[in-house]
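Left out: one protein chain. Kept in place: all the others.
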Amino acid sequence: MEKAYETVIGLEVHVELATKTKIFCGCSTEFGGAPNTHTCPVCTGMPGSLPVLNKEVVNKAIAVGLATNCTITQNCKFDRKNYFYPDNPQNYQISQLYYPICRNGKVEIEVDGKKKWIGIHEIHMEEDAGKLIHDPYTDSSLVDFNRSGVPLIEIVSEPDMRSAEEVIAYLDKLRMTIQYLGASDCKLNEGSMRADVNLSIREVGAEEFGTRTEMKNLNSFKAIARAIENERERQIDILEAGEKVVQETRRWDDNKEYSYAMRSKEDAQDYRYFPDPDLVPIIISDEWLEDIRAKQPEFRDEKKARYQEEYGLPEYDADILTGTKKLADIFEETIALDANPKKVSNWLMVETMRIVKEKEMDADDITFSATNLAKLIKLTDSQAINSTVAKEVFEKIFDEDIDPDKYVEEKGLKTVNDEGALRTTIEQVIADNPQSVEDYRNGKEKAIGFLVGQTMKAMKGKANPGMVNQILKELL
Amino acid sequence: MDLNMTAVELGKKIKNKEISVVEATTAYLDAMEEREKDINAFVTIDREGALKRAEEVQKGIDEGKYTGPLAGVPVAIKDNMCVAGMLTTCSSKILSNFVPTFTATAVQKLIDEGAVIVGKANMDEFAMGSTTETSYYGETKNPWDLSRVPGGSSGGSAASVAACEVPYALGSDTGGSIRQPAGFCGVVGIKPTYGRVSRYGLIAYGSSLDQIGPLAKDVTDCATILEAICGKDDRDSTSVKEDGDDFTSALADDVKGMKIGIPKDYLGEGLDPEVKESVLAAAKALEAKGAIVEEFDLSLVEYAIPAYYIIASAEASSNLERFDGVKYGYRTEEFSDLHNMYKKTRSEGFGAEVKRRIMLGSFVLSSGYFDAYYMKALRTKALIKQAFDKAFEKYDVILGPVAPTTALKLGESLSDPIKMYLGDIYTVSVNLAGLPGISLPCGYDKNGLPIGLQLLGKHFDEKSIIRAAYAFEQTMQVKTPAYVTERGE
Partner (left out) sequence: MQITDEIIDYVGILAKLELSDEEKEQAKKDMTNMLDYVGKLNELDTDGVEPMSHTFSVHNVFREDVVVNGDDRENMLANAPEKKDGAYKVPRTFD
C-alpha cells in the first residue's frame, strides 16, 4: 500500500528594502545604471574602507518585525558570514546570526477559507551581493557591484507550511504587509523579493522532520508552486526507493522544470560567522519602538474591513481594492478629492482592472493619478460628458495620465445639451429613417434604440442620451 | 640643516622662515637616499611628489592657510594606510601594485595640517610580526645596530625616525606594533585608546585591536601629532568623540601625587635583567618627582597572548579574504578556474607568517571550534579588561617594560613563531583592553641598545601617560644612534 506523505515547508524570504542609499555607504540603490556606477570603496570592498549603518534600514526592519508580530531584539549586532565568491566584494557578507533584529513572529494566512498562523523564526538585516554577468565573447564573468550593499531583510519562517497554496498565501501576506509599510515594492520578477524553499517529506503522523533540501532561484509564484510539487515528488521517489534524502542546496530551472544540486568541493558551507568588529551594537529603546509603532500604517485586513463598513463596498470589491497597495492608495486619494467612493470603486474595479488584464500588467505598476480620476468623475457627475466618452477619456488617463478637463475641451468631447441643435439633428435622423419610425409607431419599442444610436452617431457620441430620448419620443 | 630636530622644532623654524619647506624636505629626501641602502625603512619614496607638495605647502604657509605646529614638516606613513595616488602595499606581494584612490582619515588630517608625505614606511606584511622581517620588500634594519631588527610591525616607521630620515612617522598598533619598535629604536610612540583615531583607510589586520598612532623623537612631538590626527570620523563607526584630546596641555613636568602601579607580573621570568633595572630606575625617577609608586598584582598576563592570537588571527582571516585577485592587487598568471585563481593568487601573494595566521584564524572560527577558541578568547578579553579596570581604580598610570629584551638579531626569532609571539607579552593586553599606551626610551643596555619604558592609562586618558612620560623625559639623557652622529647630526 502506498504510504501517505506530508510536505513540510519553511521559507527564507529576502526582501530588498526601499531605502535611498545602501546599507553601509552613501551610494544610491537606484535600479539600473551602467555597471559599477553606483559604487564606492565601501561597497566594492576596497582595503581600508569601513561600513557605517544606514539608520533607515533599522527603522524599516523594525517596522516589518512589528507588522509580523515579532519580538524586536533591543540589543542587536551584525556578524560576518565568510565565503568566497566574486559577487561578494569583501568575501564576507555583513549579516546577523547571533542577535537578529526580530524573532518569534507570526502571520495569519487563509487558504480555502481556512485560517492558519505561520510562525516567523527570525528576521535579520544584511547586505545584498553584486551581479554576475556571463560574457560569452571571453567565456568569463563580469562583476557589477551596483547591487552590492543594497539593504535586505531575510525573513525566516518556521517549517509551518504544508502545501504550495499555503506557501503562496504566506508570501502574498508578507508582500502585502511590506508593501503597505512602504518598506519594499516586493517584486519577485525583479528580485526585490526572493524566496528560498526548504522542503522535507515525512509520513503523515510522524513527529520527526525528514531531511530537508533548500531550493533557490524561484522567480515567480508559479515557479514556486512547480518547484514545490517537483521536489515533493523527487523526495517521495527517493524514500520509496528506500534511499535517503541528502541535505543540500538545489537550483530550480523553471524552463526545464527540474532542479539540480549546487554542489562543489570548493564549497564547504562553513561560514565562520563572528561579530563584525567594524560595527557597533544597535540598542533599540522603548521610545524608538513606540515611535515606529505609532507610524505603522493601516494594513490590508483592517483596510478591507473599513472599506466595507465606511463606504458600504461589497467584500469582493474591498478585497480587490486592498489586494494591491497601489489601488488602495488611488482609491483613498480620489475619495479625498471629494469623489463618491462607490463611483471610484467602480472605475477601479471595472475599467482599471479590465485594462490591467488586457495589458497583462501588474496593478502595482499603474501610474495614473487620483487627481485625474477625480476630475473624470466630476465630468460625468455634471453630465458634461456621457459614459461612452468617459470610458474613452479614462483610457487616455490610464495610459498617459492626461488632464481630462483639458482633454475633453481640446477634443470637443463635451456632451451637447443644446436642445435646438439636438432637435435639428433628430429631425434629420427621423427623416432619413422612415422604416424605423414606422416600426416604432407600430408598437416596436425597440426601434427607438436604433434611432438613438443614429443620433449619437451623428453627434459624434457627444449628445446627452437622456435628452435625445426625450426629444425623439416627443417628435415621434 | 640639523636632521635630528624634532618635528615641532622644525615646524617652528619653518614658521619663522629660518628653513623653507622645500629645503627641509630636500634635506630629508637626501638623507633617505643615502641611508636607505643600510636601513630599508621605506617601501616607497616619493621624491618628486614630496618636492611638489613642499612648494605648495610653503605657499600655503605664506598665505596663512597652514598655521599649525606641523605645517611643512615631512612625514613617513606606514604602508598599511591608504594615500590616494601613492602605492600602498602593506609590505605584501599581494598589494604590490595597489594604488588607492582615497586617503586614510588620519593621514588626511595631517595633510590638512600641511604635512609633506615623503614615503611609505616598511612593515611586517599586513602588520603581522614584531621584527619587520616578514616584509615582502626586505627587512628593515635597526639604526642602533644594523645586524638587529627594528622591531615591528611599524619597524620602518620607527627606524626612519631613529635614522633621521624623517622627523616623525605614523604607525599602527594591533598588539604592540608602535610601542615595541619605538622601544627597540629608542624613539617615542603612542598607541591611543581604541576609538581615538579613525581607522578609515587603515588596511585592517585585527579590526577590534588596530589603532593608528605617532612615532617621533620626543613626547612633545607625539602629543602634538596625536592632537592633529584624533577625533570622531563619520566613516569609522568605532571612532568616538571624547574629551581630553588637548594632549599638548599635558606636557608638564609635574607628577606630584600621581599614583603609578607596576604590575609584578611584568617583572618576572623572561624579563632581561638590564631591562628590568632600567625600568625600575625610571619608576624611581618619577617617584623622586613626587609620584606615588607601588607594585601590584595585575593577574592574567599569561593569558593575554593566547587570547590575542586567537582574536587577531580570526579577524585577520576574515579581513584578508578581500585579497582575491578580483578587484585590485596581484592576480596569479595562470589558472584553470575561479577557485584555482583564488587559491593560486592568495598562496603566491601572501607570505608564510600571513598564511600561518590566516590558517589559524580560519580554523578557530570554523564549525565545531568557534566556541572553544574564539568565544573563549572573547571571554578572556573581558576578564583582562576587568583586571585593568580594577587596577585603574587604584592607579592613574601603569608602568612597565615595553618588551622583555632589547632589539634582537636579525633572523633570531623567525624560526620559532611562539617565541616571537612571547615578545609581545607586555603590549598585547593593552590592545585587548583598548587602553592607551606610550613607549619611550628609559636607558641603554651594555650593547648600547635602547630600552623602552611603557606607560599605560585609562580609556581616553592619554593625558596622564603623556604627563608622566614628559616628566620622565626631563630626567633622561636621550642618545642618538652612532649611525646618525657619524653622519654629523
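Which chain is which? They are A and B, in the order written, and residues in each are numbered from 1.
Note that in this section a residue touches a chain if its C-beta (ideal position, glycine included) is under 8 Å from a C-beta of that chain, and two chains touch if they have at least 3 such contacts.
All values reported here derive from a predicted model rather than from experimental measurement.
Of the candidate positions B:Y28, B:F184, B:Y205 or B:Y309, contact with the unshown chain belongs to B:Y309.
Across the entire complex, the residue among B:N4, B:S366 or B:T475 in touch with the chain not shown is B:S366. Only one of B:N40, B:S91, B:T105 or B:S208 touches the chain withheld from this view, namely B:S208. Of the listed positions A:R250, A:R272, A:K304 or A:K375, the one in contact with the omitted chain in the full complex is A:R272.
Mapped onto subunit A, the interface with the missing chain covers residues 19-21, 25-28, 34-41, 44, 46, 52-56, 58, 77, 82, 84-86, 132-135, 138-145, 265-266, 268, 270, 272, 275, 277, 279-283.
Residue positions on subunit B in contact with the hidden chain: 97-99, 101-102, 194-195, 208, 234, 237-238, 240, 300, 302-303, 306-307, 309-310, 317, 321, 324-331, 335, 337-344, 346-347, 350, 352, 355-356, 358-360, 362-363, 366, 373, 375-383, 385, 417-418, 432-434, 459, in rising order.
Note that only the chains that are shown with their structure count from here on.
Contact residues on subunit A toward subunit B in their complex (touch as defined above): 41, 44-53, 80, 82, 84, 86, 89-92, 143, 264, 266, 270, 272-274, 277-280.
Of all residues in subunit B, those touching subunit A in their complex are 81-82, 88, 90, 95, 98, 100-102, 104, 199-204, 206-208, 234-238, 314-315, 317-318, 321-324, 326-328, 338-339, 342, 362, 365-367, 370, 374.
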